[in-house]
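The structure's right below; bear with me while I get my questions together.
All protein chains but one are shown at their positions in the complex.
Per-chain numbering from 1; labels A and B assigned in written order.
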Amino acid sequence: MSPISDPGFLLTILTQAVEREPGFWNWAFHWFSQEIVVAVIGLLLIIAFVTINAIGLIYAELKIAGHIQRRPATMEVGWHGFLQPVMDAAKLLVKEAMTPTAVNRPLFLAAPVIVFLPVLISFIVLPFSEKLIVRDLNLGLLLIFAFSALNVIGILIAGWASNNKYSLLGALRSVSQNIAYEIPILLSAMSVVVMANSLKMSELVAAQDKIWFFIIQPLAAIIFFVATTAETNRLPFDIPEAEGELVAGFHSEYSGMRFALFFLAEYSNMFIVSAVFVTLFLGGWHGPILPGLIWFLLKVYILVFIVIVARWTFPRLRFDQLMTLAWKVLIPLSLANLLVTALVIKLVR
Amino acid sequence: MKAVIKYFRDIIVGGWSLVLGYTVTLSEFFKPIITVQYPRVKLEMDPAYRGHIELVKLPGEDGHFCLACGTCERACPSNVIKIQGVKPKAGAGKVGIMYLIDFSRCSLCGLCVDVCPVDALRHSMEYDLAFTSRWDNVIDLVARFNEPQAQERG
Partner (left out) sequence: MTDGNITSLETEQKISQGLTEQTFWLNMGPQHPATHGVLRVVLHLDGERVVEAEPVIGYIHRGHERMGETRGYAQFIPNNSRMDYLAGLIYNHAYCAAVEKLAGIDVPPRAEYIRCITSELNRLASHLLWLGAYLMDLGAFTPFLYIWEEREKINDILNHVTGSRLTYAYNRFGGVHKDVDDDFISWTRAYVKRQRKRFKMYNRLVTGNVIFQNRTVGVGAITPEQALNYGLTGPCLRACGVEYDIRKKEPYAVYSEVDFDIPTGSNGDAFDRYSVRLAEMEQSLRIIEQCLDRLPGGAYINDNVPQYLAPDSGDVFFAFESPRGETNIFMVSDGSRIPYRMHWKTPSYSNLSILAEIARGQFIADVVSIMGSFDLVIPEIDK
């Protein structure tokens, strides 16, 4: 009888080990309390924050769009329609999640999850304030970029698995757009990293103690802002789901909670890129009088407001013009900016 | 060199046009709302509005003027009108006792009002009519005329 196929044998070994090592329980308790509990609480907090944030942003989008267009927007559910996004979410939850017969079923079901999960991971390293950060990793910035790049795989899978020409076109557009816009994002972020000499989020913020990088690096900031707006598929860069052309792009075939996951990911991504922008260029939690968390959220939501207003102001770019903007304007300028930054730093130090 | 200048000029001019667009939407953002919350707030209808037809009710007059002559019936492009008239007593003129219109097919053109020889018809102020059955669209104007709340107008 082999020890592996006998559970009783394993139990005996374990009991003996515990008896022999009284410190095991202590160690296990410590490990559990420090790692698992922190992870679980962090995860729950993040999920709660992501949901509340998305609901708040949807409400903000409805209201901002309404007031730009001189109408009151939603007014029916709750005070000034405040509960409308909650009701929408509840409606999406109870709605039938349709699966068309011709789709590639496993991929079709997996795609919304693949789009949504990287969002959760990115929140781990966001520095809300000096203390409020789940894990201050050494490569925090890199982690965010790496996982936000995963997003596009989910979109490609969604477009491919839907077995719909509009979805496929939208997904293909999304892939080329993401590849093109990753580069200026990284290059412009790099010029800040070179100055701060770190990829750690807390150190990036700490480096802006005296002066924000936005003032030293305005060009990089603008490029980063434009490129991240494109990365989150917001208008004027929303060609993957261009309504007038591709109906709804890659999520044409999705309904119910699966569609809601795409939506949730879009709004959370908007928050994440704005948060990264604040961390890199607007001094993170730094600010007088108010606590750091308030400053951080204030800056983030001002940026989100600008992004939302852009959606209700501009027409949509054409696919090739989007590529032209990335390859002919953003990438050369960010490269030049990085070179000049590196040169100046080399000379100063 | 010229191409370089054009390259940077395009970027700056283009960026400035986007800023101009922002100023428009942001200034509109702070202006007051111009819409009304329709089912809760209703705008006053213009007196010239042409709803479906109704029989003219004049103050001081008891009955309607319809003679059941059928001119409107013949003038109607969509055949939505059906009239029945009776002679109250021998030798008297006809009086309409039933005036049916099928509102679902009416195009509100007003030809019936134009041709009526005794001006017994006019447009009502009814709007926002929705029914659960297509037979509810058939309205008897005489019955509507005899309702106590029939509006007096014009």
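Here is the rule we use: a residue touches a chain if its C-beta (ideal position, glycine included) is under 8 Å from a C-beta of that chain, and two chains touch if they have at least 3 such contacts.
Because the structure is predicted, anything quoted here is derived from the model rather than measured.
K.L.:
Where does the absent chain make contact, in terms of the chains shown?
P.N.:
Per the contact definition above, the missing chain touches A, B.
K.L.:
Which of these, B:Val13, B:Val41, B:Ala90 or B:Ala130, touches the one chain of the complex that we don't see?
P.N.:
Spelled out, the listed residue whose C-beta touches the missing chain is B:Val13.
K.L.:
Can you list where chain A touches the absent chain?
P.N.:
Interface with the chain not displayed, on the chain A side: 65, 68-71, 165-166, 169, 173, 235-236, 238-239, 242-247, 312-321, 323-325, 328-329.
K.L.:
For chain B, which residues reach the chain that was dropped from this view?
P.N.:
10, 13-15, 17-18, 20-21, 23-25, 28, 34, 46, 48-50, 71, 75-78, 107-111, 114-115, 123
Methods note: only the chains that are shown with their structure count from here on.
K.L.:
Distance between chain A and chain B based on Cα centroids, please, to the nearest Å.
P.N.:
That pair's centroid distance is 51 Å.
K.L.:
Going by the contact rule at the top, pick out the chain B residues touching chain A in the complex.
P.N.:
11, 18, 21-22, 24-26, 28-35, 37
K.L.:
With touch defined as at the start, can you tell me which chain A residues reach chain B in the complex?
P.N.:
Touch residues, chain A against chain B: 64, 67-72, 75, 309-310, 312-314, 329.
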